[in-house]
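Right, chain A next:
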Amino acid sequence: MVETGQAAAAVAMQTFERIHPVEFQRRFLGQNTRHTGREFNQFRALKVIKGAISTAQGSATVRLGNTTVVCGIKAEVCEPDVKRPTAGYLTTNVELSPMCSARFRAGAPSDEAQVASEHIYRLSMHLLDLTSLCIESGKAAWSLSADIVCLKHDGNVVDAAVIALVAAIEDLRLPRAEFDSATGVVSADKEALGHVDVKKRLFPATFVLVDDLCVVADADDAEEQMATASLLVVMDGEGKLVNLWKRGAGVISREAVEQCVERARERMSEIAKVLD
Partner candidate 1 sequence: MTRPDNREASHLRAMHCSLGQLNRADGSAQFTAQNTSVVCGVFGPVEAKVYEEKLDRAVVEVKFRSDIGSSTTKDKWVESAIRSTFEREILAHQHPRTLVQINIQLRESDGSVDSAAINATSLALVDAGIPLKSMISAATCAVLSDDVVVVDPTQEEIDAARSVHTFAFANPVSDSNKQGPLYVDSRGNFTMDEYNHCYDLCVLAAERVLAFMRTAIEGKVTKEAKINTT
Partner candidate 2 sequence: MASVKIVLPGDIIDTRREEEDTAQQEPNVEDEATVIRLGPGLVQSSESVSAVTAGVLHSNSETNRWWVAGNKRRYVAAVGEPVVGVVVARHGEGYRVDIGSAHDALLPQLAFEGATKRNKPNLAVGTVVYGRVVVANSVMDPEIECFNSNTGKSEGYGELSEGFMFKCSLGLARRLIDTKAPVLAALGNGVPFEVAVGVNGRVWVNAESVATTILVANAIRNSEYLDAKQCRQMVKELLEKQ
């Protein structure tokens, strides 16, 4: 009897969540808790697997609660830009396909995916010294393309994507390449693989203002649907800020922003532990 009672209560709760998703969340927030039982400033469990894809030169799988993203880096040799003859390339692409959430449609990348791609591209500039990708000045350089694919979208994809990119870059092994100036051919020694120097590790932390009421860390999809503002804090390993990005018209006070930055600082060591 007790069991059926509990089951019925669970069904009733699920029904409530389906029918009144906003009210459902508000009941929890009103009690200073979240519907998953997490604390307001608690992140979900983070799991990083480096080198998940053997065909890519560098790869990583990141799980942040139910959100799963895979990042694979493909390295190719190409001619450097005339303006910057000693620099290689790093391009990023975030893919939010219909498989990760019902919100996305097949076809051209959604605005959300394009914005995430662009933002991560801007962040990636801090990650690598592009001149370290140079093989021969003005002749040949490595071009890295990082494809970040979201497999499960349960909120906070940007955090997961940034962590995946950092992990994949750290996992990246490039063959030693030599440029033969006589023939103009680049030969790679596949036996001698080397790491790429990471200029700065990036540690992201996203906070979301839910329902104009409370700032929560690492929102899941249901919470993101109710978000009126979001704040992304990206730190480098030394505790300096790399990016602070607040969007949406919801009001996050100056003090709250400072608290978020403090929390992001703690988060830095949490992520670093998992990455190592």
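The set was built so that all candidates are chains of the complex that A comes from, given by their letters.
The rule is simple: a residue touches a chain if its C-beta (ideal position, glycine included) is under 8 Å from a C-beta of that chain, and two chains touch if they have at least 3 such contacts; residues count from 1.
For clarity, every value in this text was computed on a predicted model and none was experimentally measured.
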Handout entry: chain A: touching candidate in this complex (1 or 2)
Key = 1
Fill in the blank from the handout: In the complex, the residues of chain A that touch candidate 1 are 111, 114-115, 117-119, 121-122, 126, 228, 231, 236, 240-254, 256-258, 261
